[in-house]
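One structure, as structure tokens, below. Some questions next.
Apart from one protein chain that is not included, each protein chain of the complex appears where it belongs.
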Amino acid sequence: MKNRFINTVKLRQGLTDTASSVLALILAFIVSGLLVAITGVNPIEVFASLFKGGLGSGMALAGTLNRMAPIMLAGLAITAGNSCGVFNIGFDGQFLLGFLFAGFAGYMLPLPSVLLIPVTFAAAILGAMLWALVPTLLNIKRDINIIFSCIMMNYIGKYLVNYLIQKFPGYVPTSGGSPNIREAAELPYFIEQPYKISLGVLVSLLCLVGLYVILFKMRTGYEMRATGLSRSAAYSAGIAVQKKAFAGMMLSGVFAGICAALELMGTTGRVLEDYAPGYMGLGIAIAMLGRQNPVLILISAFLFAAMKNGTTLMQMNTGISAQFVLVIQGLLIIFIGIGPLFRYLLNKRSERRLRKNA
Amino acid sequence: MLSFLQYMFVATFRLGTPIAVTSMGACFSQRTGINNIGLDAQMTMGALLGVCGSYWFNNAWIGVLIGMLAGIIMGLIHGFVVNTCGAPMAVSSQALILFSEGLTIIILFAVFGNIGYSNQVASISNTPILANIPLVGGILSQLSPLVYLGILVLIALNFLLYKSPIGLHMQACGEHPRAADTAGINVTLYRYIGVMTSGALGGLGGAMLSIGYMNLFQDGMIAGRGFLALGAISLGGHTLRGSYIAGLLFGFFDALQLYVQTTNAPIPSQFVQMIPYLASLLVIVFASGKNSKRGQPPAALGQPYSKISGTR
Partner (left out) sequence: MSTTDNIIELRHITKIFPTIVANDDISFEIRRGEIHAIVGENGAGKSTLMNIIYGLLQPTSGEILLNGVPVKIDTSTKALSLGLGMVHQHFMLVQDFTVLQNIILGSEIRKGAVVDYEQARQKVMELSDTYDLRIDPDKKVKEISVPMQQRVEILKVLWRKAEVIIFDEPTAVLTPQEIDEFCEIALKLKAQGKTLVFISHKLGEVMRISDRVTIMRLGKVVCTKEISDTDEKDLAHLMVGRDVELGGGHREPIKTTEEVLSVRDVSMAVGGVKKLDGINLSVHPGEILGVIGIDGNGQDELVNAICGKARADSGEILLDGKNIIGKSIKQIRDMGLSTVYEDRLKDGLVLKYSVRDNLILGYQDRPQFLCKWKAFLNQKAISENAQKQQADFDIRCGSLDVPARTLSGGNQQKIILAREVSAGPRLLMVVQPTRGLDMGAIEFVHDKVVEQRNAGCGVLLFSLELDEILQLSDRIAVIHNGSIIKTLPNKNVTKQQIGRYMLGVLDDGAQEAEA
């Protein structure tokens, strides 16, 4: 009678989540397609080249996977915060500080790869956590609105990083960034043939599993989620809610740091000025699509990576700017946000039916 | 020295009014119970479509109207997602910001064939009529008529909110929506009016930056000013007047930043650019002392309201 492996209630929940995510996705594509059509470009062509560029060949697929690593980390960062009831809108600033710290470590330290790569990760995590710490402490100690302080910290971080890049030994003024990191700090590939898959993919998958285990298997995760779902009930049950929210923000910062390290060691190879890969938006979209479900998080991260990877081809074929992907993301989040409306309308319909029958 | 003061006065109003007006609108929306965090999106669309409108009709005033209309639409979407569907407001706001960032590029490309900036268009950056006023006319005429419009909006909204029956209804929606509903007040309608007003003023704020201060649109020109406007509300004690003044204060920091850039002060430019954000953050941190007596946000702020449902 009791099947330990198939849990119908959870299964049904998972299916509804998936269904509404898919629905939102379709709607987002339709509306953004219409917007493109208004500007006189064929939307089918846009989406076709977008996905061809992302998924069309083994090479493209490998590129998408490699891009997925930092993107998924962004999703995990937002998910970690959301789980504890904090919206980490300061991700961009944390990312940049992690980026800078990692770049500095990867450039300065004369260590072998086995040491330098972990140290670079650690540096990135440290930088990001420091930047997450400021708004969190301001919120706890002085009750400053965390959204406001996070955004301010994003801008302050941006200019601070721009300034500190110039302080790298060997900085070349017109290069638009710091010197390249050491070769020993570049992420190796863990699959070379037939396509190159970066170690970052493995790291991101480990982080995904790690977050899942923390949230759903560990005591602290139970307490964190309770804090996120009902702060008052968690508090009344003796859970140290402020510590949990703090932990959530810090965990989010850790993932932001790892994200930055992956970006640096896997993609850019150096700290760039005014670097804005738009990972926070992606992270929010993934967190909303993923709903704390690791499989959904993985799928949506992959999807966004494919889109991002495909933008180059899309731009080449149709002239539509890479920022178009932002429109899709924004619409997607809006459509997930209005999900409850569909349920409401459905209820209303069934009520009307009942009234007719009565 | 005098010219510095003159410069700061003019620049504070020029750069501060967009923030102040946007902040006022959002404060007004808060009073009806909806927190509008996505002000950056409304300002961006207002700034961009303001320029587009001015370009299409070769008339900056029509541009301002179209910019406000764009803001209203953004406000409407936010109101729909948050109030009607009950989604978290921070998420809706962030979605709108992403959406507007992306849409900006598409529109710029479609209208001007560029992606970073627009053409130069008709603008309304000063008020020549005032030049004939003795003594201060010279300074006052340097300000855009939109700055004066901002002051009028402040007076009008203050009257509406605190004196008129409509204002009483609106405040009731923010404090205790169910009580308002049972008294026959249409909570949803008033909340939509609130968030659309905020959208309109956000659009106006954006248009002030693009065609009331400059004469073109640049990608990223809003640069977090919507969030500064949000901070201005709490600094201003959740009143319209307070929001307006705090908005001007943040404009002052912006003006200071521009001034320092023109001098050859030995400060790295990145730190100068940081001034508006850092100073605003610091002001809020220091103003938030435990014993400071400031206004409270409305009791039901951010709580979606739906009519009675279920079995109770």
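The first chain written gets the first letter, and so on, giving A and B; residue counts start at 1 in each chain.
Operating definition for what follows: contacts are C-beta pairs under 8 Å (C-beta built on N, C-alpha and C of every residue); 3 or more make two chains touch, one makes a residue touch a chain.
Predicted, not measured: the structure shown is a model, and the values here were computed from it.
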{"item": "Displayed chains contacted by the hidden chain, counting the whole assembly", "value": "A, B"}
{"item": "Residue, one of A:Ser230, A:Thr267 or A:Asn317, that touches the chain absent here", "value": "A:Ser230"}
{"item": "Which of B:Ile155, B:Leu168, B:Leu189 or B:Ile267 contacts the chain that the document leaves out", "value": "B:Leu168"}
{"item": "Residue in contact with the excluded chain [from B:Leu5, B:Ala265 or B:Ala299]", "value": "B:Ala299"}
{"item": "Chain B residues that touch the omitted chain in the full complex", "value": "159, 163-165, 168-169, 171-172, 175-176, 178-185, 298-299, 307-308, 310-312"}
{"item": "Touching residues on chain A - with respect to the absent chain", "value": "7-10, 217-220, 222-223, 225-226, 229-230, 232-240, 347, 350-351, 354-355, 358"}
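The definition used in the following text is that only the chains that are shown with their structure count from here on.
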{"item": "Residues of chain A defined as touching chain B within the complex", "value": "35-36, 38-40, 87, 89, 138, 142-145, 147-149, 151-156, 159-160, 162-163, 166, 280-281, 284-285, 288, 319-321, 323-334, 336-341, 344"}
{"item": "Chain B - residues contacting chain A, complex", "value": "37, 77, 80-82, 84-88, 90-92, 94-106, 109-110, 115, 223-224, 227, 230-231, 234, 268, 270-271, 273-274, 277-278, 280-281, 284-285, 288"}
